[in-house]
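One protein chain is absent from this view; the other protein chains keep their places.
Letters A and B name the chains as they come in the text, with residue numbers starting at 1 for each one.
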Amino acid sequence: MIHFKRLNDLLSRKYWAPVSAVKEHKGEAMNTLYNFVSGPLAWVAFIIFFVGCLYRLIRILVLVHKKEKYIYTYMSWKYSFRSILHWVIPFATVNWRKHPVLTIVTFAFHICLIITPIFLLSHIILWDESWSVSWWSLPDSLVQAMTLIVIGSCIFFLIRRLISPEVQYVTFASDYIILAIVAAPFVTGFMSYYQWFGYQVFTILHILSGEIMLIAIPFTRLSHMLFSPLTRAYMGSEFGGVRHARDW
Amino acid sequence: MKKCFPILLLLLTVSLFFLVYAYSQEDMRFINAEAFENPQRPPTVFNHDEHNELAQIEECNECHHIYDKEGKRVEDESSEDQSCSDCHEPKASGRKPALMKAFHINCKGCHKEKGKGPVMCGQCHVRRPNVED
Partner (left out) sequence: MAEPAKKVEEKKIIDEGLEMGTEKLTQDRIENVINRVLKGESGARLKAYVDTCIHCGLCSEACHYYLSQDNDPRWSPVGKVKQTLWEMIKKKGKVSPDFIKRAAEIASTECNLCKRCAMYCPFGIDIAYMMLVVRRINHLLGVTPLYIQDTAHSHAATFNQMWVKDDEWIDTLQWQEEEAQGEIPTLRIPLEKEGADIMYSVIGPEPKFQAQLIYQAAVIMDVAGVNWTMPATPGWDNSDMAMFTGDNEIMGRLKRAHFETAARLRVKKIVMGECGHAFRSVYDVGNRWLGWRMPPIPVVHAIEFYYNLLKEGRIKIAKKFEEAVTLNDPCNVSRGGGLHDKARYVVNAICESLVEMHPNREYNYCCCAGGGVINCGPPYKMKRVEGNRIKAEQLFAAKARGAKVLIAPCHNCHSGLEDINHHYGLGMEIKFIGDILYEAMEKPA
């Protein structure tokens, strides 16, 4: 924690910044844009996200029902969770142990990616103002460190895509795009938080990119957020119930 | 450690210079944030007179409001003789919002309503108030 705080202080430069009167507030147009992206557009993004996720999940289940009903007969809660549990614990599977660096990065990345936006104080304040719901928050300094982890991980994934032959071979433009979609809210959020330059632009871009990510989740391969527990559970059930073998 | 020393020295000198410079500015005002334990953002930049002049606010109770027990706003009374934190506690009680939310509603709420004044977090919680935002 101490380290996060020191890093935070250093980055914010609040102790050595020259302080003078704030210039009269300008940029009404920026504020209008801000009100639009943080108001109606946020509603649109959240609705598309939730409805989209629900739609995708229901559609896949309907498809199972229509054409591959037998899948249900093999599903087992016990073996589903046995499999999922192994794969959500770092180093609990053979393949995680084979790739220690990637494992650390991917776990840190996914944890920070999900925790950061949900427990960031500024987000909670905005939700509280809009919907009067609030929950506990993480200290800003910690959240900023987690943001850096997400950005760093994205860079790691990018480099891995570029230089690792087995990844590079199956990489398409869409892979870079979804990586950028995920990285953008964190980069802009980081810039916005520290206010080095272009504060208003970064804030608006931050909200906009966050909304793009939300909308993209159900309709791109970011939907692995929705489907991976299902595919894992099915494979876990097949391995547990039929194959009597480990799948981790 | 030896390598760090010159850098640290340089940093120290520079910061001292800026600190002195900072404290020499007298027209700067911040919202009193002492009531917040462990604040996460820099205190809000706020120049009382300049704000009211720009916003053409005549009545103190436009901002320094009083609410009665039923939660109705009392006209003609104002609370400029008190601190906001005298009424608004760190946590909300009943319909009375918590201190932070009260600030946000009071300032940002009005700014949004009038379509004037800052609305983004960092426009008020300015890290380096000399920089044009």
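Descriptive notes on the structure:
Quick note on the criterion: a contact is a pair of C-beta atoms (placed from the backbone, for glycine too) under 8 Å apart; a residue touches a chain by one contact, two chains touch by 3 or more.
Fair warning: this is a prediction, and the values are worked out from it, not measured in the lab.
Across the complete structure, the visible chains that the omitted chain touches are A.
The hidden chain makes contact, of the residues A:64, A:158 or A:180, with A:64. Within subunit A, the residues in touch with the undisplayed chain are 60-61, 63-64, 66-68, 70-71, 73-74, 83, 87, 93-95, 98-99, 102, 164-172, 175, 221, 223-224, 227-228, 230-236, 239, 242-248.
The criterion applied here is as follows: only the chains that are shown with their structure count from here on.
Within the complex, the subunit B residues that touch subunit A are 11, 14-15, 18-19, 21-22, 25, 27-28, 38, 40-42, 45, 47, 54, 100-101, 104-105, 108, 111-112, 115-123, 126-133.
Subunit A makes touch with subunit B in their complex at residues 12-25, 28, 31-32, 34-35, 121-122, 125, 128-129, 139-140, 192-195, 197, 199-200, 203.
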